[in-house]
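Incomplete set of chains, arranged as in the complex.
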Amino acid sequence: MFFMDNYGMFYGRKTKQTFGKERTDLIRFECDYNMGAAPQVLERLLLTNMEQTPGYSLDPYCAKAVQMIRDMVGRQEAEVHFLSGGTQTNATVIGALLRPYQGVLCSDLAHINVHETGAIEATGHKVLPLPSVEGKITAKQIADYVDAHWADDVHDQMVQPGMVYLSNSTEVGTIYTKAELEAISAVCREKGLYLYVDGARLGYALMAEGNDLTMFDLSRLCDVFYIGGTKQGALFGEAIVICNQALQRDFRYMIRRIGGLLAKGRLFGLQFLALLEEGLYFKMSQHANQQAMRIKAKLQEKGIAFQCDSPTNQQFVIFPNEALAELTKNFAISNNGPWDETHTLIRFCTSWATKTEDVDALLAELDRIFS
Amino acid sequence: MFFMDNYGMFYGRKTKQTFGKERTDLIRFECDYNMGAAPQVLERLLLTNMEQTPGYSLDPYCAKAVQMIRDMVGRQEAEVHFLSGGTQTNATVIGALLRPYQGVLCSDLAHINVHETGAIEATGHKVLPLPSVEGKITAKQIADYVDAHWADDVHDQMVQPGMVYLSNSTEVGTIYTKAELEAISAVCREKGLYLYVDGARLGYALMAEGNDLTMFDLSRLCDVFYIGGTKQGALFGEAIVICNQALQRDFRYMIRRIGGLLAKGRLFGLQFLALLEEGLYFKMSQHANQQAMRIKAKLQEKGIAFQCDSPTNQQFVIFPNEALAELTKNFAISNNGPWDETHTLIRFCTSWATKTEDVDALLAELDRIFS
């Protein structure tokens, strides 16, 4: 058998399955990308469908969305680019920021370390994982690693740390505080590393209870970050914000080279306009978090343990195997592998589209199972 | 000055600009991706928007579209995968088919040689261009190149030709006949090369006057080909058909590695269902070709010369510079660079969405200019 507590962290990986994957009669909490898009997004595509515009994100809608994002993050000099998904975005940004012999420091659980099928290595760069606590790494870990690198006589035998990758919210749903991000940013600047934040689930992070970070902070503290669309109510699409002007040169070439420049690029502009106007992005994130908190409260009430304390839309739970057999009769959830002989690590995930009545049904079922 | 006839072919490149790029009051013939999608495509997305399905193209819609494509190409054992755009598709397929030290033979005008910002080289492979005639290469050229490679004592000093890339229709709008493709396929099999056809504009090719190729022929003669969606009425999306079973293993890993596996993969399935049901794909291609033929006939009537004889939706025309100044007052077209001191190479491009009345207006304007 293959337990998380023995191998999980070292290997930096988890088994991942979905209970009830093939069934269509279940209420689904297994991920935040199992439906289409927010209705406002589709409506915008419909309205503009027969308009003629230049391709490759050179249209007026992209221009408007870029300006809206610049205003939102408080940096007029920022460059904004759009890509279709998270892995593509990470590979493009990391490939653009590093010199060939440099690597990227990250958490051992980082998406780039575990779940991107070598997309980063495909750009020629080594991923340098650090042991995480609750999915997070610290300024001190980064400083120690960099100092140790340069202390070697023969440091050129080793991959040079060139940047730091964080995700916020993290792969296990936790969030970075402003103090944590400021400390990491300060170390990066002191040691000559770039700082990049993967915001695939940035909305959920910023709307979480206890969060004190803002978009302004991100644009001040990071060299590059991205605002996720795919897992936040778009059909697809991520908005890369390049705050460090030294990194802006020729970025479109990098996008082209990975095959990421969409011919009908206006689809990005239109979607982000729909998401960002009237704060829809944040309202939907808040809704997802609230529904996740209802699930969390019920599980706590039942004395169920959590892998970590997440204030966002992903809840990783150490669930008794017998109860799990019951639960999965009517609900699709994510199976993240055996935890010990009698428990399994599972994930409940909510989204912009999670219905209150579906959560009601889940809570009732938990009451029944643990009565 | 930089003329096509001197440098164009050798460099394998053309300057490319759009007259009237910034203006919104023009009738646009500059490309086939300047609008949204066929209404049937959008309708399908709307209808299914709130359904819950598994991600990553593992949903029932993708499954159904895959089966429809298998039926259409007449090979039940074919594997079908979906990607977002042409460059991404080409880099993924070529990276999957070649050994590290192999290169891909193609026309000097091939999209992979000229317009993909090094995406193929980014996978570590050299593009090996052959001089084309009307955008096409021949079985004999391929055989000669391969024979010359192996005739060398020190052939391992050179990139080994490992596959052939064709596009149909080609970058200049021409098409391959069945006899031409059969000859190329036979040489490839004899010499141990794979054959891959880029079908970004496959519909236009198959519906062209004079075409005698079928989807069945493609699946019989190629190892891999793709059916283009982006330039054929989808929002985005290309369907890769892997006919050679030896090449099917682990292809999804290749897609993941380039960041190409869309989270909401059902968007591909839904779009291709809409395009392929009731022959919409072919009807729209036919419409575009017919409108292009109207433009071609008018230009011929006026004695204007063509770069080559294209039966499809792209018409490359050697246009007098004075007349061009007139034309571009009301029409957006593609500027492919100076041809000689008094002419410019331009492209007229139609699509599924080209309106008959817009072509009427263009024809009237040509009558006026050349009266």
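Chains: A and B, in written order; residue numbering restarts at 1 for each.
Keep in mind that, in the parts below, a residue touches a chain if its C-beta (ideal position, glycine included) is under 8 Å from a C-beta of that chain, and two chains touch if they have at least 3 such contacts.
This one's a predicted model, so the numbers in the text were calculated from it and none came from an experiment.
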Copy count for the complete homomeric assembly [2 present here]: 4
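Note that in this section only the chains that are shown with their structure count from here on.
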Subunit A and subunit B, separation of their C-alpha mean positions in angstrom: 34
Subunit B residues within the subunit A interface of the complex: 18, 21, 24, 28, 31, 33-37, 39, 42, 45-46, 48-55, 58, 60, 84-92, 116-119, 122, 230-231, 235-236, 253, 256-264, 267, 353
